[in-house]
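This report concerns only the one structure given below.
Only a single protein chain was left out; the remaining protein chains are all shown in position.
So, chain A:
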Amino acid sequence: MKTNFLKLSFLALVLFTASCSSDDNDNTIPAVETIKVSNLNAPQTGGQGQPVGGEFTKFSFSENKVVTTDKWDVAFRGTTIIVNGGAKVGINDEPERTGSGAISIVSNTFASVTTFPAATTFAQDGAAVYAIPTGSGNGWYTYDSTTHIISPIAGKVFVVKTHDGKYAKFEILSYYKDAPAVPTGTSLSPFYTFNFAYQANSTTTF
């Protein structure tokens, strides 16, 4: 009897394990899809010596669109990018942070960023601090004071903890309309083109 029980238990275990693994195979988390967003317009008012203002253009990675609700993840205005997490930086026309978003800046190619960075590397906006630092060479772009061209720094991938605690990664490709390979003084800005991938599942990889 004892032996039978052991045998049965063993059989059950084998069956269970087998069924588990077959379930796993069916439920593999699909590889995240890289989506390109083109010409996201993020105008600002003022500038050139005048106070900068205007509504931020808010973007949601899960909805893959510009939103006007509080459920945004990152928002753009001119060259400034903010995240839906932390506190107000202290600039004009700034939206409330209602989410728990944060950003980690990773140096790599977009495709090679496959695991989430350590939690300690994520930063939020705060008084006079940006999660993505502003200014030429500090955050996502460089500014050429001769040609006045804004160029996204290559290999800067931003891993975003979204407003509701999911993860996405994005890389900015261009600041100009229709993403010309070589922008000129007449190229229209600010029109963001960026790649992003959104991980809807609870996992630690893209």
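Following the convention adopted for this analysis, contacts are C-beta pairs under 8 Å (C-beta built on N, C-alpha and C of every residue); 3 or more make two chains touch, one makes a residue touch a chain; residues count from 1.
Heads up, the rule we're going with is that contacts and distances are computed from a predicted model.
**Student:** Looking at what's absent rather than what's present, what does UniProt name the missing chain, "Cytochrome B561", "Phenylacetate-coenzyme A ligase", "ABC transporter ATP-binding protein" or "TonB-dependent receptor"?
**Tutor:** UniProt protein name of the non-displayed chain: "TonB-dependent receptor".
**Student:** Which one, A:41, A:64 or A:107, makes contact with the chain that was left out?
**Tutor:** The one listed residue touching the chain not shown is A:107.
**Student:** Which chain A residues would touch the chain omitted from the figure, given the whole complex?
**Tutor:** So the residues of chain A touching the missing chain come out as 46-52, 78-80, 91, 107-110, 112, 128, 134-138, 142, 144-146, 148, 151-156, 171, 173-174, 179, 181-182, 193.
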